[in-house]
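One protein chain omitted, others in place.
For reference, chains read A, B and C in written order, and residue numbers begin at 1 within each chain.
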């Protein structure tokens, strides 16, 4: 059980929508749609994925990281480092 | 026919791989995988989509935009403005 | 003379404002301001710089790149490749 587990149905729904958007992108390429329209759709998919990531991250901080801190053991610092590295990957990607 | 049309099979293959990665994300959520591993995978998908977008954009500049400029009509300025707006969406998303 | 040269005074003004914002960031750290307020200000500076970059890029496409295409020589393809690489650095940074 993680922070996001209680909302996993909602996350799966959002990711199914993203999957549908990616299939839509394939169709646009197949049907030789205008490049700029494909780019606009890619920006929309990227934003949708980022938004899923930010939701997961907030719940991760509120559960896994907060749990480790509340327990007060050595894992707290490692969890914060791990979360910070994941944030850096999101910011740079 | 657009700049990317000659490579559309390769773009579709890359987008199929992205679709598979998004399905993989759904499975990760269903199987209650660790949040940070899901975030890492989302960063990979986002990078793959950005890379598709940058490829399309380069071919768009080299064909559609270059074509409009070579023709020398009024559309050249509009094409450059349109491409610049698409670039801004990519940079900000 | 490049595409942006006619607007260089405006770009310098915008970059002076960015310089002032960066000095403001130093002051915030010196005065031990709240971390989140510093982060908000960094996001503002980053957006201002991106906006300068997008302006320069649009003028670069409209002048340097368009000029190379209109001339019809071998440099056109190289200019498009160079611009695409600069766009990729902006998208990924």
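We take it that a contact is a pair of C-beta atoms (placed from the backbone, for glycine too) under 8 Å apart; a residue touches a chain by one contact, two chains touch by 3 or more.
Please read these numbers as outputs of a predicted model, since none were measured by experiment.
Undergrad: List the residues of subunit A that touch the chain left out of this view.
TA: Residues of subunit A in touch with the missing chain: 50, 53-54, 57-58, 61-62, 65-66, 69-70, 72, 76-77, 80-81, 83-84, 87-88, 90-92.
Undergrad: In terms of residues, what is the contact footprint of the unshown chain on subunit C?
TA: So the residues of subunit C touching the unseen chain are 1-5, 8, 11-12, 15-16, 18-19, 22-23, 25-26, 29-30, 32, 34-36, 38-40, 42-43, 45-47, 49-50, 52-53, 56-57, 59-60, 64, 82-83, 86, 89-90, 93.
The rule is short, and it goes like this: only the chains that are shown with their structure count from here on.
Undergrad: Need the central chain here, defined by C-alpha centroid distance to the all-chain C-alpha centroid.
TA: Most central by this criterion: B.
Undergrad: Distance between subunit A and subunit C based on Cα centroids, please, to the nearest Å.
TA: The answer is 28 Å.
Undergrad: Roughly how far is subunit B from subunit C, centre to centre by C-alpha average, rounded to an integer in Å?
TA: 22
Undergrad: CA centre of subunit A versus CA centre of subunit B: separation in Å?
TA: The answer is 18 Å.
Undergrad: Please output the residue numbers of subunit C that touch at least 2 other chains, ranges allowed.
TA: Where subunit C meets two or more other chains at a single residue, that happens at 92.
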